[in-house]
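Every protein chain but one is kept in place in this view of the complex.
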Amino acid sequence: MSTAEEPTPPASYDDLQAVFINCSLKTDPAASHTQKLMDRSIAIMENVGIDVTTIHARTAGIATGIYPDMTEASGAAGQVESDAWPGLMRDVILPANILVIGTPIWLGMHSSVCTQVIERLYSWSGEHNDQGQYVFYGRAGGCLVTGNEDGVKHVAMSVLYAMQHVGYTIPPQADAGWIGEVGPGASYGDEPEEGGPPVGFDNDFTNRNTTFMTWNLIHTARLLADAGGMPAYGNQREKWFDGQRFGFPESPPAQNPEYR
Amino acid sequence: MSTAEEPTPPASYDDLQAVFINCSLKTDPAASHTQKLMDRSIAIMENVGIDVTTIHARTAGIATGIYPDMTEASGAAGQVESDAWPGLMRDVILPANILVIGTPIWLGMHSSVCTQVIERLYSWSGEHNDQGQYVFYGRAGGCLVTGNEDGVKHVAMSVLYAMQHVGYTIPPQADAGWIGEVGPGASYGDEPEEGGPPVGFDNDFTNRNTTFMTWNLIHTARLLADAGGMPAYGNQREKWFDGQRFGFPESPPAQNPEYR
Amino acid sequence: MSTAEEPTPPASYDDLQAVFINCSLKTDPAASHTQKLMDRSIAIMENVGIDVTTIHARTAGIATGIYPDMTEASGAAGQVESDAWPGLMRDVILPANILVIGTPIWLGMHSSVCTQVIERLYSWSGEHNDQGQYVFYGRAGGCLVTGNEDGVKHVAMSVLYAMQHVGYTIPPQADAGWIGEVGPGASYGDEPEEGGPPVGFDNDFTNRNTTFMTWNLIHTARLLADAGGMPAYGNQREKWFDGQRFGFPESPPAQNPEYR
Partner (left out) sequence: MSTAEEPTPPASYDDLQAVFINCSLKTDPAASHTQKLMDRSIAIMENVGIDVTTIHARTAGIATGIYPDMTEASGAAGQVESDAWPGLMRDVILPANILVIGTPIWLGMHSSVCTQVIERLYSWSGEHNDQGQYVFYGRAGGCLVTGNEDGVKHVAMSVLYAMQHVGYTIPPQADAGWIGEVGPGASYGDEPEEGGPPVGFDNDFTNRNTTFMTWNLIHTARLLADAGGMPAYGNQREKWFDGQRFGFPESPPAQNPEYR
């Protein structure tokens, strides 16, 4: 199919890092249908030299809770003996310019493992970078979703919303996924009984959206890295508390009298 | 409160344009609570020289439907005699570097007027810019939400998702809003019976989030404008159909053997 | 396929009424894909003698707004010259024991016409029946959804939530729908180029769910009608305002000391 001459990317990206978090409910990463789709996005990134790490959330030892480090949480909050999250944040997630969350769909929603990961990202929203911004600023976020019948967009709404809320920039068309016709059926990457390519692997819509998502994440991460992160003005919590207002009108302005 | 010395913005913005679409159900723009919050974000933008236009969607003559211009739609699709949308797109929305959608909350959801606006944005997703990207690429999108009791985040999930889907870049913390304690009560900007400032006007959380949203939209619009839009590689529909793959692996790669 | 002997329904239903509201964006009801699915549920109901009326919302003259009768709304609220909603409520919706809302999916959400209908149902939530309950109590509600790729469950969540919020009882499995494999494609009931039955018409999952939804609505409407509506105790607004508490503890109880 690739008969057209391939153009050259407009920049180099081998200084960038990316992390993919697989939120499958399965304990064996190799059995995850979502991973099969993530692997194609990962291949695009690695092809231009981006350093990619994958976290398999269910087996990574991530604790449940709402504190940055649950081993230091108080008793009622659910203190635990071990929590892999602070190490993952320090070693993998914060060094990465790009975060992609991958999740299966259960009953039209993202998985409980995905919800747990979102809660832990959110638990770090009190942390700030050197500029006083939320610690996830200056990074690009996207998501990949697989299921057998319904829910890619609904899941993406929730996941992308959480990512932008904690500080990620969401590029255009930052989600992709695969689902089959409504009703039970094969999952992404299953070998079809009737032979042929694995289910969904040649779905042009999924392949295109996965490519667009991946490149829009790369472009956005490149722009943000070259800009030294999101410019620090009007978005710093401490400065706000110190009384700086960045043009916010204490007295609301008179209403704009003209409308289209 | 503004006792600290105000810093200077890191760039100039007087070449930028913004459009705010108010999706109130009211026919009188001056009666819209959502407009009162939008006016504060508008004031921040105008303060740094951004040219801002406001559309009051309910009274703007926008037709319902899924075609770019409903006057040209076929009969079953709901052809109408007049449709302000194509003119608004050409004159206001496409020239703008920033789009902010403002909506009230009804029963935990955005308004029907907001849904109608989203449908019409989506109806233009088949249009492309000179680079072959969706026509909304290279712009920043955010939303403002008011209600009297519940639903800012849910509404923002839906609205921001739609905006990134058609091509807008969503900056960090791109939503803000105001709601009161659960249950019926005053709306944003109402004069309280017990005197004092209008309801919600001195809510520090709303004011801060509105400021952060506004500045993150400005910074993102600045970055994208300076970059000449979203880089055109890996996100062009026609080139995909011509067979270019931008590194997407036709044969899925062997799975990544290592996980954190 | 119907080789098994058909059993007899456990009751008679010819005293019941149902209303189906089609929230298609099309102006021609005959062109609506959603209508084709609604027609199958309608056929099941009519087959047991239920009196069914269909409202085609887009062309029915329903005004936008949040008051029971928008012709009586004040100016800022969007007073209009005519509003079919009060007549539809009186003649069709309130007399019906069953309400089914049908909607297409646009960008993963229900249509703007559907949002408008929900707003108008909600606008009547201040009205009460003879027992002092919300006026929609004692009725059963469900929904039918069609699209070409994604979103049945997300749409159903929103629509069913709104229905129960205003007073409808939601039976088990009260939603059904059809979508194809992810990506653009044919819609429900389209004639396939390659011949054969119309698209989706022989999808066993959709057919089964449509049947289950329809019968669960019928059973629930039968139970509620036979009970004379939802029993009136603990759910009457005026009695609450008069000070009756129905066992609600003014002082919260000591916590339950045992947990599983």
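Order as written gives the chain letters A, B and C; numbering starts at 1 within each chain.
Here is the rule we go by: a residue touches a chain if its C-beta (ideal position, glycine included) is under 8 Å from a C-beta of that chain, and two chains touch if they have at least 3 such contacts.
The model shown is predicted, which means the values in this text are computed figures rather than measured ones.
Enquirer: Using the definition of touch stated at the top, determine which of C:Leu107, C:Leu121, C:Val145 or C:Ile218 touches the missing chain.
Expert: Checking each option in C:Leu107, C:Leu121, C:Val145 or C:Ile218, the one touching the absent chain turns out to be C:Ile218.
Enquirer: On subunit A, where is the contact patch with the chain that was removed from view?
Expert: Touch with the absent chain occurs at residues 25-28, 30-31, 58, 64-66, 75-79, 106-113, 115-116, 118-119, 122, 158, 161-162, 165.
Enquirer: Identify the residues of subunit B touching the omitted chain, counting contacts across the whole complex.
Expert: Within subunit B, the residues touching the omitted chain are 107-108, 149-154, 157, 177-184, 203-206.
Enquirer: Spell out the interface residues on subunit C facing the chain that's missing from view.
Expert: Those residues of subunit C that touch the unshown chain are 1-7, 9-11, 22, 29-30, 35-36, 39-40, 42-44, 47-48, 52-56, 59-60, 88, 91-92, 134, 136-137, 153, 156-158, 160-161, 164-175, 189, 198, 201, 207-208, 210-212, 214-216, 218-220, 222-224, 227, 230-235, 237, 239-240, 242-250, 252-253, 255-256, 258-260.
In this section, only the chains that are shown with their structure count from here on.
Enquirer: What pair of chains has the most C-beta pairs in contact?
Expert: Greatest count of contact pairs is found between chains A-B.
Enquirer: Mind checking the centre-to-centre distance between subunit B and subunit C? Centres are C-alpha means, answer in whole Å.
Expert: Centre separation, subunit B to subunit C: 30 Å.
Enquirer: Cα centroid separation between subunit A and subunit B, in whole Å?
Expert: 21
Enquirer: Residues of subunit C that touch two or more other chains: which are they?
Expert: 107-108
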